[in-house]
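This structure is in structure tokens; I'll ask about it shortly.
Rest of the complex left out; these chains stay put.
Naming follows writing order (A, B and C), and every chain is counted from residue 1.
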Amino acid sequence: MDFKKNPEDGTNGRNECEAIEIIDYDAQNYRAYHLKTADPNDLAGLSVIPEGGVRWINVDAQCEDGLLRALGDAFQIHPLIIENIRNRNQRPKIEEYKDFLYIVAKMIYYAGDSLVSEHMNFILGYRYVITLGETKGDVFGRIRSFLENESAHVRTCGPDYLMYLLLDAIVDGYFDVLETLSDQIDELEERIMESNSQEHLLQIREFKKTLLKLNRNIWPLRDVASLMGKESTELVRATTEPYLRDVYNHIVQAIDTTETCRELLSGLTDLHLSNTSNRLNEIMKVLTIISTIFIPLSFLAGVYGMNFKYMPELGLRWGYGAVWALMLAVAGAMVCYFKKKKWF
Amino acid sequence: MDFKKNPEDGTNGRNECEAIEIIDYDAQNYRAYHLKTADPNDLAGLSVIPEGGVRWINVDAQCEDGLLRALGDAFQIHPLIIENIRNRNQRPKIEEYKDFLYIVAKMIYYAGDSLVSEHMNFILGYRYVITLGETKGDVFGRIRSFLENESAHVRTCGPDYLMYLLLDAIVDGYFDVLETLSDQIDELEERIMESNSQEHLLQIREFKKTLLKLNRNIWPLRDVASLMGKESTELVRATTEPYLRDVYNHIVQAIDTTETCRELLSGLTDLHLSNTSNRLNEIMKVLTIISTIFIPLSFLAGVYGMNFKYMPELGLRWGYGAVWALMLAVAGAMVCYFKKKKWF
Amino acid sequence: MDFKKNPEDGTNGRNECEAIEIIDYDAQNYRAYHLKTADPNDLAGLSVIPEGGVRWINVDAQCEDGLLRALGDAFQIHPLIIENIRNRNQRPKIEEYKDFLYIVAKMIYYAGDSLVSEHMNFILGYRYVITLGETKGDVFGRIRSFLENESAHVRTCGPDYLMYLLLDAIVDGYFDVLETLSDQIDELEERIMESNSQEHLLQIREFKKTLLKLNRNIWPLRDVASLMGKESTELVRATTEPYLRDVYNHIVQAIDTTETCRELLSGLTDLHLSNTSNRLNEIMKVLTIISTIFIPLSFLAGVYGMNFKYMPELGLRWGYGAVWALMLAVAGAMVCYFKKKKWF
């Protein structure tokens, strides 16, 4: 029950299909088809579900207003929910209505290098699940395969178990992102120890933004799974509740992981800043060593470059040699001093 | 149901009108007029509302004490509320009285470049809403258009739905401010990477002050919307409660956004400080490279500038050339050393 | 109902009076007098209050043990309270006893430049309020004026309303201190931008200590006002409760303000540290510019100061001029380099 998937994988094979995807199933039967019309009359029929079966209605793309309104009429969905489906700037949440649960979650995955956060809406009724995404592609590929398979457990359960599979796939997606992030943080740590570039700090910042995005979206999902795992709602059967409590545990685990990543990142900032300071120390050491060795020597050379008439040393045969000896002695003393201070 | 508006827009058209604005409406009728008197007798009549209708009384400017007292008498408002309306230094809050709810919220918007925070008071009765602002202009322009429109949903609802529209407009205003702030933070990040000015830190500070102001005013509004969305008060009908729970969700979303902005800002401080350090490193590198190359060379020149009588090198034909060669060799060695250390 | 007062003001006029101040009032009558005795028999009579009236007993100075014990006997006060009144090192709190409420709060105000925090004790009975301070002076001057005025609302209310007025005056005093502090923080921000002195950090530290003191004393007062504003105790009448809820709101507002000040202060530390770094950068820039311009020039001068016999350039007519030209070229190149790097 591990739905890790390549995000491209879900897109391929179903690309460019803008119609509604419908899957009807029960223990014996399975039927998947697409509805290309947005005619309210056609959609009205969607709420008539075959006896004993479960229907999954999936709109995996930008949804037209007409289609949305027609769906809302067919399933008697409150206008506020319709509006909420359109407004992507929302926190994950769960709302109980008389005949269904309305759930909002964020599907988060890497599309190439950039992190995508897709606004997902779920409506869980007694005999159906409606899913409405924002852009093409999802992380539900493996769930479709399960449904096709007659021996799969899900075929004998209600729509609440399908809902669990969908939520679980989304949470597994978070772990994929967190694992990638974790690896990138480790790589960055090594790069920071090797070189000292301002780029590092920008990258830390980028990772922090990713973590913030994840954190903001995982935290409220905790309450969603918690409520569904309790006995409070009839729409989730008692046999499905342990599965949702398991999802809840996964979510808390994911939150723990984001917090671990956060602490690791803030440690990286310290490491980078300390590296910058160390580098300055190294630069200053080089300057100081060179300067303190040669400045006294240059002074000595300057003294014997003076043009006084009466400078007895200048006439001495061994004067020049003696100065060289003195200079070497001074330089040697300086080098010893630095050695003692462990400057090199 | 998205009331984003230009803050100037609300001011225009109603500018310089210091009277009370009154709007009476029901499903069939709509009447908007201004009352320019502050005569208690005239105002006393305000509490007599046409059968089946809703009255919105709006005082959109600094309110005179006489007018306020007269309103208080007409609607039997507790003196403490009158005092609270006058005292602008208050947190958003909600208070239940026998016949009405008293609500305080802050309307926040940019007037040109400066952020304005206007103290707004609402009194929600069974058949009326009274709104009292602090300065001219508000964010309610689109609500007035709704009310004029006979087919608008609000025309068939009570004053609680109007109250929802007013609160929602205020919360939408917060998102406008947060979006502007978010953009400004991104711009600042780019400027920080480009140049190193103390101005950056002052700007970060300015943004932090804005965020603090927002945060202080949004947090307590959460409790206001939460209480109104519950079944606790009769003044908010059951059909309006879901709308207020939606406002609650928007408020929590806004709080999340302020926290995201806050973390981004504190990252900017680090970035600026690191830039300052980096700049120092760069300056010191230049100094160190120049110094360590030329100081030994100057020493050499100094040595052969000494005036000793017996300096064998001085008499050599190729002495001068040899010194130049030595100098170039030393300089070259230094440059190689810095290259190896990746200093340039 | 705004009791801002000059702290000196309360002291003057009643200076050097160490007796007990007693004010008896009802709607018609008002009588204020001082009791200079500490004779238990005299004090025993204090608990006999004129029919229908309210008595305020105020001990506004260091209280002698004898007096305190006599008061305790007269009003049947638990020995623990007597001990608590003596022990000034306490947090604000409220305790319910059978016949009275015991309340501790801190009166905080600037006496000249230093912040004073006075330990205040209140005992609120069914027909009396006893207030016991620590040093001369209080912030209750305006309440005394109210009581003298026959038309004041307080004259028609019980001791619980007087208690509200006293608490409100104390909370208003907090706002005075916070306002002063806020202004001082703004001034400090300007001074920090102007000059770079270690004094700034000491001042930030001083402000932080003030904020800590305020915070420690305002936080627990929140619970005091909260409990009194609820319906839990008969000693506070239902008509007075809204007033205490208003005080509660003021306290929460004051807490918010201390937190805002705190964040502004911690931003100032960053600003100061960044200024110190910037200053170092500036100093190093000056050194580096001067050094990197003149060190190569000095080297050139040094070269032609060497005493080799065969240095062809030395004999050239235009040699000296050429060296000057070369030097100016080198200096110019350096200046261009720094200009390009925007170092000045």
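In this text, a contact is a pair of C-beta atoms (placed from the backbone, for glycine too) under 8 Å apart; a residue touches a chain by one contact, two chains touch by 3 or more.
Small disclaimer: the values here were computed from a predicted structure and weren't measured.
Here 3 of the identical protein chains are placed; the entire complex in the file holds 5 of them.
Just so it is clear, only the chains that are shown with their structure count from here on.
The touch graph of the protein chains shown is a line. Among the other chains, the CA centroid farthest from that of chain C is the one of A. In whole angstrom, the spacing between the mean C-alpha positions of chain B and chain C is 27.
Note on chain placement: the centre of chain A and the centre of chain C lie 44 Å apart, centres being C-alpha means.
The multi-chain contact residues of chain A, meaning those touching 2 or more other chains, are 305.
Within the complex formed with chain C, the residues of chain B that make contact are 78, 80, 83-84, 89-91, 93, 95, 195-196, 198, 201-202, 205, 208-209, 212, 216, 269, 272-273, 276-277, 279-280, 283-284, 286-287, 290-291, 294-295, 297-298, 301-302, 304-307, 311, 313-317, 319-320, 323. For chain C in complex with chain B, the residues that touch the partner chain are 1, 175, 193, 242-243, 245-246, 249, 252-253, 256, 260, 263-264, 267, 270-271, 273-275, 277-278, 280-281, 284-285, 287-288, 291-292, 295-296, 298-299, 302-303, 305-311, 342-343.
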